[in-house]
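The excerpt is restricted to a subset of chains, each kept in its original location.
The first chain written gets the first letter, and so on, giving A, B and C; residue counts start at 1 in each chain.
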Amino acid sequence: MLFLVRMDVRLPPSMPKEEADALKATEKAYSQGLQRQGKWPQLYRVVGEYANYSIFDVADNDELHTLLSSLPLFPYMQIHVTPLARHPSSIH
Amino acid sequence: MLFLVRMDVRLPPSMPKEEADALKATEKAYSQGLQRQGKWPQLYRVVGEYANYSIFDVADNDELHTLLSSLPLFPYMQIHVTPLARHPSSIH
Amino acid sequence: MLFLVRMDVRLPPSMPKEEADALKATEKAYSQGLQRQGKWPQLYRVVGEYANYSIFDVADNDELHTLLSSLPLFPYMQIHVTPLARHPSSIH
């Protein structure tokens, strides 16, 4: 089941650079783990913004919330989820 | 080059059903042609809305505008385009 | 799997009263059928508005879109869907 997810990151300006760097490294590893499992099949940068649009492929709403709320950057992100369905004109 | 595109369709209530059906059939054929050419690799329905989220893969902005403004339903759609870039955490 | 759905109805002022009444009667029968099947367990009127908030319980996104887009009033509604997950403080 597919969902479009937009994530906007807002790190507090007072966060020390090392803390931010460590957080981003953990986030990257976490994200790539989910990508390899096929749960997070697409991840794109929004041009000009510290934000991404992603496609998630999960079993249900609970799994999606568990994955998103476990993101290391979750406390610093604004996330919006849009449920997707099959489009009748899609050839896939 | 990838773009996320959201299209919301608003047909005027006064449009006769046959005209609407013909328009939708032409739209479907046009869309599937672009999908087969790889220009419109993804097309999803937004759950509960007469709207879609799509990914387009085009050479440049001009090509994208030409493709979108040639949609048979273009006069009845509100379209918003978001340019996408490679994400540094993407494994692709 | 639960979703919160808000539906706002906007009938065109030019629609004849008989047509509107027939549409609403079909909508009511359709809605009550889904309620009896347990797919649409809750349906509330928003006070002062021609709108409702509903809870749907469906197998997946595709089923939800099929149910919503089959609503007799669908062409005259603005619908917004919010996916819900289990809350860790819920006693249910």
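By our rule, a contact is a pair of C-beta atoms (placed from the backbone, for glycine too) under 8 Å apart; a residue touches a chain by one contact, two chains touch by 3 or more.
Bear in mind that the values here come from a model prediction, so they are computed numbers and not experimental data.
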All chains are the same sequence, and 3 are placed; what is the full number of copies?
10
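Methods note: only the chains that are shown with their structure count from here on.
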To the nearest 5 degrees, please report the angle of the rotation taking chain B's Cα atoms onto chain C.
70
Return the distance between the CA-based centres of chain A and chain B, expressed in whole Å.
23
Between chain C and chain A, distance of the C-alpha-averaged centres to the nearest whole Å
29
Residue ranges of chain B touching at least 2 other chains are 45, 47
In the complex, the residues of chain B that touch chain C are 11, 13-14, 45, 47-50
Note which residues of chain A are touching chain B in the complex, please.
2, 4, 27-28, 31-32, 35-36, 43-47, 52-53, 82-92
Using the touch definition up top, name the residues of chain C that touch chain B in the complex.
3, 5, 12, 14-15, 61, 64-65, 68-69, 75-76, 79-81
